[in-house]
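I'd like to ask some things about the structure below.
Note that one protein chain of the assembly has been removed; the remaining protein chains are unaltered in position.
Going by the order they are written in, the chains are A and B; count residues from 1 in each one.
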Amino acid sequence: MKRIFYFVAVMLLTLQVQASGKLDKLSNKSKKCMECHQKTSPAIVEMWGASKHFRGKVGCYECHQAQATDKDQFMHHGERISIIVSPKDCSKCHSHEVKEFSESHHAQAAKILGSLDNVLAEVVEGNSGFVTPAFPEGNSAAAVNGCWQCHGSEVKVLKGGKLDPATWPNTGIGRLNPDGSRGSCSACHSRHKFSVEQARNPENCGKCHMGPDHPQMEIYKESKHGIAYYANKDKMNMDNGKWIPGQDYNAAPTCATCHMSATKDMPVTHDVGLRISWNNRPAVSIRPEVSDKKLGLPGQHINWKTRRKNMKNVCLSCHNGSYVDNFYTQYDALVELYNEKFAKPGLKLMAAAQPLLNPVKFSNELDFIWFEIWHHEGRRARHGAAMMGPDYTHWHGTYEVAKHFYAKLIPKLKKLAKEAMADSDAKVQKDGKNLKKVIDEVLNQENHKWFLGKMSDKERAKRKKNAEDFKKRYEK
Amino acid sequence: MKRIFYFVAVMLLTLQVQASGKLDKLSNKSKKCMECHQKTSPAIVEMWGASKHFRGKVGCYECHQAQATDKDQFMHHGERISIIVSPKDCSKCHSHEVKEFSESHHAQAAKILGSLDNVLAEVVEGNSGFVTPAFPEGNSAAAVNGCWQCHGSEVKVLKGGKLDPATWPNTGIGRLNPDGSRGSCSACHSRHKFSVEQARNPENCGKCHMGPDHPQMEIYKESKHGIAYYANKDKMNMDNGKWIPGQDYNAAPTCATCHMSATKDMPVTHDVGLRISWNNRPAVSIRPEVSDKKLGLPGQHINWKTRRKNMKNVCLSCHNGSYVDNFYTQYDALVELYNEKFAKPGLKLMAAAQPLLNPVKFSNELDFIWFEIWHHEGRRARHGAAMMGPDYTHWHGTYEVAKHFYAKLIPKLKKLAKEAMADSDAKVQKDGKNLKKVIDEVLNQENHKWFLGKMSDKERAKRKKNAEDFKKRYEK
Partner (left out) sequence: MKRIFYFVAVMLLTLQVQASGKLDKLSNKSKKCMECHQKTSPAIVEMWGASKHFRGKVGCYECHQAQATDKDQFMHHGERISIIVSPKDCSKCHSHEVKEFSESHHAQAAKILGSLDNVLAEVVEGNSGFVTPAFPEGNSAAAVNGCWQCHGSEVKVLKGGKLDPATWPNTGIGRLNPDGSRGSCSACHSRHKFSVEQARNPENCGKCHMGPDHPQMEIYKESKHGIAYYANKDKMNMDNGKWIPGQDYNAAPTCATCHMSATKDMPVTHDVGLRISWNNRPAVSIRPEVSDKKLGLPGQHINWKTRRKNMKNVCLSCHNGSYVDNFYTQYDALVELYNEKFAKPGLKLMAAAQPLLNPVKFSNELDFIWFEIWHHEGRRARHGAAMMGPDYTHWHGTYEVAKHFYAKLIPKLKKLAKEAMADSDAKVQKDGKNLKKVIDEVLNQENHKWFLGKMSDKERAKRKKNAEDFKKRYEK
């Protein structure tokens, strides 16, 4: 009976919040929380005091309250609470944002962790040595401290509502929560201020979008956009409720500006993929509707042209149409260059090499070489072009791709083929011959024949003439 | 007739601007531009509204106006304009700055693009697949999205005044403009505020001066100079017209402070080379007057001692003379160490290896190894020492140089020599013997004989004694 009463009370509270957007006064339960926490962990209480939640009288209890049926509930000084405030909890007030987020790639980020191919962190780098109460057979500490911190853990609840230490602390964006919801709003809206201002800072995205395989943060810093931001941060009006470029600020865009925030024509979105027209994650870039379909997301019905139109709408706040169109022509050309010259031939070469390699993934040096070409360097080139960071496009990108393709991948494949052809086993001989054939095919492609010294006289002459014409330009 | 009238009107306008430094009121033509652009691309208009151009009544039309003879002119809502505002256009008011800039290395930055040796981005990484109206035979998207964005494109005008998408958007510092002028003022003075404040931010230079081959931005951040800047940015008085260290600010220098801005004794300069006493770009560092001569620049008559004196004048704003002199002694010693121990022997070794290598450049792994030793790592060491970033000098610099010299270059050259000496071809045998001889000569130099285990007993004893003496220091 008490339970039903309690449930109704919570429902009423919820409705009240949804209706008015704020509560009349801070609840006595929240006041009680604060009495202790002001002493034990004062900074949390202060941060909350600087938040919009404070102004709306949404206190500790309103977010941390739990029901007896919640997996992670426990009694704490007479109140039933849980540690994790999940997107489901947040959706009581922020249902629109949570719905959008739930339809995004972000919410699916933990999916890679359950893949059989997730061999790197679990097997190659790791072991099963990190034994915790919820995982008597152990986890890999490399996965827990690495992958899971960005992709999200599957949070496991221990007796008494405590959380398993392999799975929490964790604010990975695709976290699987005890209540079945996905994600972690505090991945971007950090505790306990939860400010939109901080989420608009580029560094916020940089917790995960950085490093050798997706250096978006580094590229942004190199780009004109980042330069303008760091020079003008104090003019960015970052804490404004409405935050529309050309209305509320004009000095620079941040990640949020282009990928999430409102323009004069478009609303805010928490589905970060809706303005992205290439998915540069795979070895060969694909269109976002294709990857959305694989993940079963509603975005499968929103094609890349619509998404590009969305992004152009942001661009046009500060740039003219021909600028924006020309930019996309440049970017598309780079993606195509990488796809056609390196990614597709690379996949073909590695497929031909496969029968000759040790079947255990990442036990061959070639596995690492190819993996870095597409997963690290090829992405850097494409992301660099997407966000106009020329050094990432070239020196960290296409230069590294080409260097490792010609000076590592090809020589090592050649050696593999040669040794196989000299093998006594007929099957191996045959696989070696086939690999040799594929290498020859690839190197004789228009894109690669320079490597064989087969640049045509015509082409050589053209290159020479271009250079001469160019030099004349300086004699004017 | 109308044309002459128009021309005279523009001349008068120009003279008026030059005479007074500002116009009386915003022109009707500019007002008309704004009527639309406030709606279509509002942030541009707002940025301009925050600029000194606004205060001087220099509006859209004053900069974007074109003459019928301009290659890139087109009619836009009844007015003849062009998209690109070139240094020549800017020089109508800022003639002194443009003249200085035109005499700098910056203005020559696109020159590398027309080199026959510019094989990396065009051939190795790229292809001719990026076909645009102005380039039916195509360009390399790696060059367009990479090199050209810093070095500058040769802007091509299409019918109707539109710009070819391979060549624009582009704000490369050495851009070749349709009107024959070189450079892009907005490379540093970003549209549409064109502020000197932003150009004084280190990030502004960091668009190009970063990355594996010239990490000036990263080195600055590591240096005491950068540390002081980021701690005290709000005390830097960055938007002051006059900006003299020791008068208008004192907390830290930015790139501009040392390389461009005024001191109490020297004026501002837009020729960034006038305070630089080493050119660390080539494999072996040279003096700037030598490279200026190669480029036909007036700087050929300004020797490195004068330039160093200029830089010391900046240093003395905050440091004493003995500090500055000692710093240069340290820096020079590092340049000499790199030049003598690695650069000169490296060139000699590669010259001896050349006849045995595949003649197609960058088709040998050794091409990449040697290229990175001097072009990436050797520069990092020298730039690191120039700007006092010890980790760039050592870990990213001399450590990488030495590692690749001894653990990559030498072993691969030895193998090449050994295989050649065993070859059946007499010419190859001879080249192999010669390479072997050069390797032996290099490794027996005082600098390298440690590698052969030939450190003399005397030297070994000296090293031991030094270590013992040093340890005693801790026993005090």
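Throughout what follows, a residue touches a chain if its C-beta (ideal position, glycine included) is under 8 Å from a C-beta of that chain, and two chains touch if they have at least 3 such contacts.
Computed from a predicted structure; not experimentally measured.
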Which of A:34, A:147, A:227 or A:388 touches the missing chain? It is A:147
Which listed residue (B:68, B:227, B:351 or B:422) would be found touching the missing chain in the intact complex?
B:227
Can you list, in ascending order, the chain A residues touching the missing chain?
40-44, 46-47, 50, 83, 108, 111, 113-116, 118, 120-127, 129-130, 132, 137, 140-142, 144-150, 154, 162-163, 165-166, 168-169, 171, 176, 180, 190, 193, 197-198, 201, 203-204, 206-208, 210-213, 358-360, 362-365, 367-368
In the full complex, which residues of chain B touch the absent chain?
221-224, 226-228, 230-232, 245-247, 250-251, 264, 316-320, 322-323, 325-327, 329-331, 333-334, 336-337, 340-341, 381, 384-385, 388, 390-399, 401-403, 406-408, 411, 446-447, 450-453, 455, 462-464, 466-467, 469-471, 473-474, 476
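To be clear about the criterion, only the chains that are shown with their structure count from here on.
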Inter-centroid spacing, chain B versus chain A (mean Cα positions, whole Å)
32
